[in-house]
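The other protein chains are all here in position, but one chain of the complex has been omitted.
Order as written gives the chain letters A, B, C, D and E; numbering starts at 1 within each chain.
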Amino acid sequence: MSEFTHFNEQGRARMVDVSDKPVTSRSALAGSSIRVPEDVYLAVTQGDIKKGDVLAVAQIAGITGAKQTSTLIPMCHPLPLSNVDISFYWKTEEAYELFIEAFVKTKGSTGVEMEALTAASAAALTVYDMCKALDKGMVIGPTYLLEKTGGKSGDYYRETHD
Amino acid sequence: MSEFTHFNEQGRARMVDVSDKPVTSRSALAGSSIRVPEDVYLAVTQGDIKKGDVLAVAQIAGITGAKQTSTLIPMCHPLPLSNVDISFYWKTEEAYELFIEAFVKTKGSTGVEMEALTAASAAALTVYDMCKALDKGMVIGPTYLLEKTGGKSGDYYRETHD
Amino acid sequence: MSEFTHFNEQGRARMVDVSDKPVTSRSALAGSSIRVPEDVYLAVTQGDIKKGDVLAVAQIAGITGAKQTSTLIPMCHPLPLSNVDISFYWKTEEAYELFIEAFVKTKGSTGVEMEALTAASAAALTVYDMCKALDKGMVIGPTYLLEKTGGKSGDYYRETHD
Amino acid sequence: MSEFTHFNEQGRARMVDVSDKPVTSRSALAGSSIRVPEDVYLAVTQGDIKKGDVLAVAQIAGITGAKQTSTLIPMCHPLPLSNVDISFYWKTEEAYELFIEAFVKTKGSTGVEMEALTAASAAALTVYDMCKALDKGMVIGPTYLLEKTGGKSGDYYRETHD
Amino acid sequence: MSEFTHFNEQGRARMVDVSDKPVTSRSALAGSSIRVPEDVYLAVTQGDIKKGDVLAVAQIAGITGAKQTSTLIPMCHPLPLSNVDISFYWKTEEAYELFIEAFVKTKGSTGVEMEALTAASAAALTVYDMCKALDKGMVIGPTYLLEKTGGKSGDYYRETHD
Partner (left out) sequence: MSEFTHFNEQGRARMVDVSDKPVTSRSALAGSSIRVPEDVYLAVTQGDIKKGDVLAVAQIAGITGAKQTSTLIPMCHPLPLSNVDISFYWKTEEAYELFIEAFVKTKGSTGVEMEALTAASAAALTVYDMCKALDKGMVIGPTYLLEKTGGKSGDYYRETHD
C-alpha cells in the first residue's frame, strides 16, 4: 500500500502533509454532464431566458459546492479559492445532454482537482434536483478531470473528452 | 415553465412548499461508479483488508455527504435522515470499475433521492481523491437513481442499470 | 431579567426549551431593502433579463441563508423548513431602492421569524456583494418582520411597512 | 453588463478571479443597529452586568458570523480572517437604539467588506432573536460600510453616518 | 462483530436505521471539566462579573456545538433539538477545576447522548482556547454521560460522578 500517500504508519487514513510543498498558482478544469428527456430540455432552455432559470441555480450550486469541497471530501485540505467559474453547453444531436465545465483556481500548496470535480458534480446534481419532478431517470456523468495546471506533478490534459 | 414547481410567480427559484405533504416513510437508492486503471484496482483491493482502506473513507464520505445534501443543493429541503448505507461492488471483466450504491431512508414530507445521489457522488469523489496520486484519468459515473419508494409520485424502479 | 426566556438559572444564555410546544404550521414574512445609486439600478435591471442576473444570485442566497439560520444565530433551534420564497420589488420614485420579501414556512415547535429575517438579510447582503465594485455606499435595510402566523403567541401583522 | 465583474462570458455568475491580486493587509468596518422599545432596552441593559447577557451572545454571533460569510454569500471568496471585533453603543435620545460596529482584518487578495457587513447583521439578528418574545416590531438597520482600507480600489470612508 | 449495529453486511460503517423507532421525548446530561492553574482561575472568575466573560463564550460554544454534533460525529443522525442548557460549577478544594454540565432535549427517534457530550466538550475546549495564552497545560475531562432518559434502551443514571 506504499503507493498511497493518504495512509499513515498504522495503515490508517490521514490528511497528507503538504507543508513542504511550495505555494504556487494552480488551476483545474472538470467536466460533468446530465442526459435529460426532450421535455426537460425544452423546459430548461425555454426557461433559459427567464430570470431564475435552472442553470442559474446550478451555476451557483457549482460555485458554492467548490467552497464546500473540504467539508465533503474527508482528506481534502481546506483551501482559499481565487476563482470559480461554471459553463454550460447543450449537445442535442443524438440525445439531449447538458455539458458542465467547472474551472477553479488557487494559490496554494495543493491542487484544486477535487474542487473542480465537486463543483461540476454539485451543478449536475442541482439540475437533477430541479427537473426530477418531470423525470427521475436522468443520468449524471461521466464526470472527470479535463485539465490541471501547476504543482509538482505537472500539468495534465485529458486526451479525449469521451 | 409551468412544469417546474421550483419557480415562483416572479419566475424565480424557490424552495417548493411541502407543508401540505404528509409525513411518510421514504427511501431512495442511487448508484455511481468509478473506472480505475489496474494499478489503482490492485492498490485499493490489497488495502481492502487493512484498517484504514480507501473504501472505508469513501463509505464515511457517502454517509456524511448525505447529511450535507441540503447545504450542497440550493433548493433541497433540510431533512432528518433515519438511515444511510453505502455498498461497494467491483466489476473487473472488461475494465476495473467500482460500483457504489447509496441507500437513504427518512420519515418526511419530501423524498430522499437527492440525498442518495449526493451520497453516491461523495463516495465516488472520495475514491478519486485518495487515488489521484496514481492516476488522474479515472472516470466517475454515470450516476443515477436506482429506486425510490414512498411519497405522492409513487415508487420508481430504474428499468435497466446500464 | 425574568422577561427573557433565553437565560437559565445561572443567568446564562440557553436554547429555550420548546419540547412541550405543539408542532403546528407556522409562517413568517420578513422585509429588507437596499438603496443603490442609479448606475447600479440600471446595471441590475438591464441584467435582469439575462441568465445569471444579480437578483437570481440574491434569491438563492436568501433560500440557502434561511437554511443556515440556526448556524448563524446561536440560540436558534434547528428546524426543517417546508417552504422558502423570496420576492423583489423596485421603488424608484425618490431613490433607487430594491425591496426584498422573504417568506418561510415550517411545521414545528418554534416560529420561523429568524429564518425569514436571515433570508432577507442574506439576499440584501448578496446584492451588496455583487454590486460593491460599482458603489460601496449602498445602504441595507431597514429589515423587519412583516407577518407571522401560528404558534402560541398568535399571529402578528406589522402595522405600517415604513 | 460589462460593469459587473461577477459575470462570465455566458452572462452567468462566477466567483471573480483574484489570483493576480497581491496579498495585502485589508480591514473593513461596518455598522448596523436595532431599534427597540423601552422595556427591551431596560431588560437588555439591566442584564448587561450579568454573565450571559444579550450583547455577549450577539458579540459572539457577530464573530462566528464573520467566519461564515463565504458560506452565506454565494460569490464571496473564502478568506482566513486575522481579527474580528464587535462593539455596541446605545443611543437613547429620541428612541432606544443599539448601534453595532463590526471590524474585520485580513491579509488576503480580497477585501473584507462582506465579512464586516455579515458580522454586523448577525449581531443585530441575534439581538432580535433574544428579545423577540418581548417585541416582534423591532427594526434592524440601516446596515452599511463605514470604512475600508487596503486593496487596489483604495480606502473608503463613509461621509456621514446617518 | 454482531454486537455493533453500526456496521452493514459488508462489514462497513453505516448510519443505523432508526426509522422504526417511535418519536419520543429524550434527554441527556453530560459532564466535562477543565483543570486550570490558580492564575487562570482568578482571571476567569474576576472576569465573571464582566460582560463578555470566558464562561459566556464557552456557554454559547456548548449550545452551538450541540447543534453541530451530526456534522462532527460521522454516524450521528441529524436531529432537531428542543433544548440545550449549559451550567458551570467551580471546585477549588484541592485544585482549581471548572465542572461543565450540558443538558439536551429532543423529541425524536434517537437519543441525544452525543449532543450532550459534544456540547460539554465544545464548552471545555473553548475555555482552553480562551485561557491558553496563560497556560497550555490545562487538562480537559474526564467527559462522560451523567444521565439519559427516553428511548427503548431505557433511562441511565451514572452511579458515581467521579
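Criterion: a contact is a pair of C-beta atoms (placed from the backbone, for glycine too) under 8 Å apart; a residue touches a chain by one contact, two chains touch by 3 or more.
All values reported here derive from a predicted model rather than from experimental measurement.
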Visible contact partners (per top-of-document touch definition) of the missing chain: A, B, D, E
Residue, one of A:A30, A:A43, A:A61 or A:M75, that touches the chain absent here: A:M75
Could you tell which one of E:G65, E:P80 or E:G108 touches the chain left off the display? E:G65
Residues belonging to subunit B that touch the chain removed from view: 48-49, 51-53, 55-57, 59-60, 64
Those residues of subunit E which, in the complete complex, touch the missing chain: 1, 3-8, 10-13, 32, 39, 43, 46-47, 50-52, 54, 56-57, 60-61, 64-65, 68, 71-76, 113-114, 117-118, 121-122, 124-126, 128-134, 136-145, 148, 153, 156, 158
Residues from subunit A at the interface with the omitted partner, ascending: 8-10, 12-19, 70-71, 74-75, 77-80, 108-109
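Convention: only the chains that are shown with their structure count from here on.
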What chain lies farthest away from subunit B once each centre is taken as the mean of the Cα atoms? D
Higher-contact pair (C-beta pairs counted), A-C versus C-E: C-E
When subunit C touches subunit D, do the two copies use mostly the same residue numbers, with over half shared, or different ones? same
What angle of turn lays subunit A on top of subunit B when you fit their CA atoms, given in steps of 5 degrees? 180
More than half of B-C's contact pairs recur, by residue number, in one of A-B, D-E or A-D. Which one? A-D
Subunit E residues touching 2+ other chains are 55-56, 59-60, 64, 78-80
When you draw the chains as points and link the ones that touch, which shape shows up: line, ring, star, complete, or other? other
By the touch definition up top, name every chain pair that qualifies. A-B, A-C, A-D, B-C, B-E, C-D, C-E, D-E
